[in-house]
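The other protein chains are all here in position, but one chain of the complex has been omitted.
A, B and C are the chain letters, set down in written order, and residue numbers restart from 1 in every chain.
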Amino acid sequence: MVEAKNLCMKYGKGKQMALDDVNFFIDRGEFVFFVGSSGAGKSTLLKLIIRELKPSKGALKVFNRDVSRLPRHRLPYLRRNIGMVFQDFRLMEERTVYDNVAFAMIVIGSSRREIRRRVPHVLNLVGLQDKAKAKITDLSGGEQQRAGLARAIANRPAMIIADEPTGNLDPGTALDIMNLLRSINLRGTTVLVATHNREIVDHFKKRVLYLENGKLVGDEQKGIYTNVH
Amino acid sequence: MVEAKNLCMKYGKGKQMALDDVNFFIDRGEFVFFVGSSGAGKSTLLKLIIRELKPSKGALKVFNRDVSRLPRHRLPYLRRNIGMVFQDFRLMEERTVYDNVAFAMIVIGSSRREIRRRVPHVLNLVGLQDKAKAKITDLSGGEQQRAGLARAIANRPAMIIADEPTGNLDPGTALDIMNLLRSINLRGTTVLVATHNREIVDHFKKRVLYLENGKLVGDEQKGIYTNVH
Amino acid sequence: MFISGFIYILGETFKGLYRNRWMCITSTGVVMVTLLMLGLFMVVNLNVRHITETVKEQVEMVVYIEEDADRATLEELGSLIANHREVARVEYVSSEEHMGRLRQQLGGVLEGYDTDLDNPLLASFEVSTEYPEAVVRLADEFETYPGVSAVFYGQGYVENLFEVTRVVQIVGLALMAGLATTAVFLISHTIKLTVMMRKKEITIMKYVGATNWFIRWPFLMEGLLMGFVGAVLPLAIVHYLYRISVEWVAVNELMFINLLPLETVMAELSLYLIPLGIGLGILGSMFSMGRFLRV
Partner (left out) sequence: MFISGFIYILGETFKGLYRNRWMCITSTGVVMVTLLMLGLFMVVNLNVRHITETVKEQVEMVVYIEEDADRATLEELGSLIANHREVARVEYVSSEEHMGRLRQQLGGVLEGYDTDLDNPLLASFEVSTEYPEAVVRLADEFETYPGVSAVFYGQGYVENLFEVTRVVQIVGLALMAGLATTAVFLISHTIKLTVMMRKKEITIMKYVGATNWFIRWPFLMEGLLMGFVGAVLPLAIVHYLYRISVEWVAVNELMFINLLPLETVMAELSLYLIPLGIGLGILGSMFSMGRFLRV
């Protein structure tokens, strides 16, 4: 599903590598945590997967295609197969929660009936059923984060990528959300989560990739957060 | 320092109360955690204190002044005595980390020498000494959060308010940051922190105010996070 | 895809206009004001052209015939002039008619002076040319014809008139070109800023997997509507103002100000302003999106 070979990323003309010779292979249907301290390169890695960024060196295959070679007009189709929760949410702020989720479905050409059925369902899954008509700017931090998750899962993508999806959630809600991702994963969806939430990582006992200063310093099945620290 | 009397907050014409008859008193030099699930009203309460919002009912005294009666031209002086870390960071994105922190000091009229001395110092405290010249948009999520904290403490304010200051930080960095806030608190600064970080709350054993659906449902000295859940 | 996509685009167009109504209104305002300016100026310019052309058309030339020219020469000269390619009209004026006109002009001054006996005035052909500018050239040509004593067309004065009208028309055209360029610049700049405001929205759409055209369509429609409204309203205003002007000129019997008819002016204006407004609206929103679509 996702395969990195000698993947390197350097921003601009700075000398520091955000990602330094990273190699890994993630299979279809896996559930993987990316952990590492602040600035380790987790978001950079996830942004490379959806081709928000282009790697400076090395190869990155997503769905068996080298994303750095993907022509620009194919990008939308790559992204439609990936549901992404961004660390900074990236919701259309002047629109309602409903509109934000519906937009992702309109983009892939869902029918109006399908949208009217599916959007309330996913909002219910993340606990935002009462906030459907609220503008994004009128939501609390955690509510925005969950709206982002609702958008990511709306299209039943082949892969879900979540960057710090519980940073603004209380432990209870966070666990609910992660359980939701696990149940989606159990139905065959690949799930990649970058997180700092030790409780969550330790509780789920899934594969963990450890990043440190842009280097991949560990890759464990049933890993726990505290391994590195 | 901060005193709420029958404090109510309702957004727009919605029927739901974001804060519902909240009463508490926080003394000078206290260290207080605000906890509660997503959407409980924590950010709303903190925003009321810096008068980003006006309460719909009740009184809120900050520094012994009723903030809802504060004339607009006095607002800057209220805010200069409060260092605030926002949940959505609110950094000037096109500027460097250094400029963002320096701006807060220029505003209160610090001398250029003072600024040149102090800014590197606080950046060092939050671990951003290497990122001083980086634009905010070029920072990772956790780095932005720490930049916000650096700005908040730069002026040695009488009170520091931090809304979810560790949501994007790994447990190690989060603990460092909270230790920093505690040491500042030990020197007499009042510190209010809204957080979901159970580890942190449990570890610090400070006063905890529990919010639930806009209501204050608990207020414990040496509280722990799990009290409510 | 098609149905929900199409409904989406229509819906988004109007939602977008509503959500950003303040911005859209002022931007449409800029389009309107600029095109109104351009329109008013075009009206003035069209009429100035028209008036100068009218003035020039009044230029005539008088071919004086030699006193001793015989009948054959006269007739040959007459047909030579009348059949000339560039001559529109010819009229023969005898020396008696000339004297009659002079008497009329001078009133009582020539009383008691028997002009029938000794008329010093020459007979002439009064010639109108197809194009006013041809007068100067034709005068030179006719002067060489047999039987011609002299040709007058207001030498000096007419050349000056031609020069003035030429200058007036060139200045008018230059100002018009400048104004049109300005309009294009102002409108596209405004739409660019309007789109830039929504830059974040556009990039987010891209990250969710929207194709460029899917994002563009609502913006194009918005641009089209803004451009259309921004062009039609000035037309209406110009129509109103011009009708009033024409009526005012008629009422005040300023016959010497010969305004073009309302329909001609409006037809000409619509021909330029509506495509300009719509084209700029569409192109403006399309090009200014470019940068944000490359993510």
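Following the convention adopted for this analysis, a residue touches a chain if its C-beta (ideal position, glycine included) is under 8 Å from a C-beta of that chain, and two chains touch if they have at least 3 such contacts.
Values in this document were obtained by computation on a predicted structure and should not be read as measured data.
Peer 1: Just to confirm, in the complete assembly, which displayed chains does the hidden chain contact?
Peer 2: Per the contact definition above, the missing chain touches B, C.
Peer 1: Who touches the missing chain here, B:Met84, B:Val97, B:Ala150 or B:Leu175?
Peer 2: Counting the whole complex, the residue in contact with the absent chain is B:Met84.
Peer 1: Hey, which of C:Val171, C:Ala250 or C:Ala267 is the one touching the hidden chain?
Peer 2: C:Val171
Peer 1: Check the options C:Lys15, C:His50, C:His84 or C:His189 and report the residue that touches the missing chain.
Peer 2: C:His189
Peer 1: Taking the entire complex into account, which one of C:Val30, C:Val93 or C:Leu220 touches the absent chain?
Peer 2: C:Val30
Peer 1: With the missing chain put back, which residues of subunit B would touch it? List them for me.
Peer 2: Residues in contact with the chain left out: 50, 52, 72-73, 75-80, 84, 86, 90-95, 103-104, 106-112, 115, 151.
Peer 1: To test your reading of the contact rule: which positions on subunit C touch the chain that is missing from view?
Peer 2: Spelled out for subunit C, the touching residues are 23, 26-27, 29-30, 33-34, 36-37, 40-41, 44, 102, 108-109, 111-113, 118, 120-121, 160, 163-164, 167, 171, 175, 178-179, 182, 185-186, 189-190, 192-194, 196-197, 252, 254, 256-257.
In the analysis below, only the chains that are shown with their structure count from here on.
Peer 1: Would you mind pulling out the distance in Å between where the CA atoms of subunit A average out and where those of subunit C do?
Peer 2: Distance between chain centres: 62 Å.
Peer 1: Between subunit B and subunit C, what is the gap in Å from one C-alpha centre to the other?
Peer 2: Chain centres of subunit B and subunit C, defined by C-alpha means, are spaced 67 Å apart.
Peer 1: Counting in whole Å, what is the centre-to-centre distance of subunit A and subunit B, each centre being its mean C-alpha position?
Peer 2: Using C-alpha averages as centres, the distance is 28 Å.
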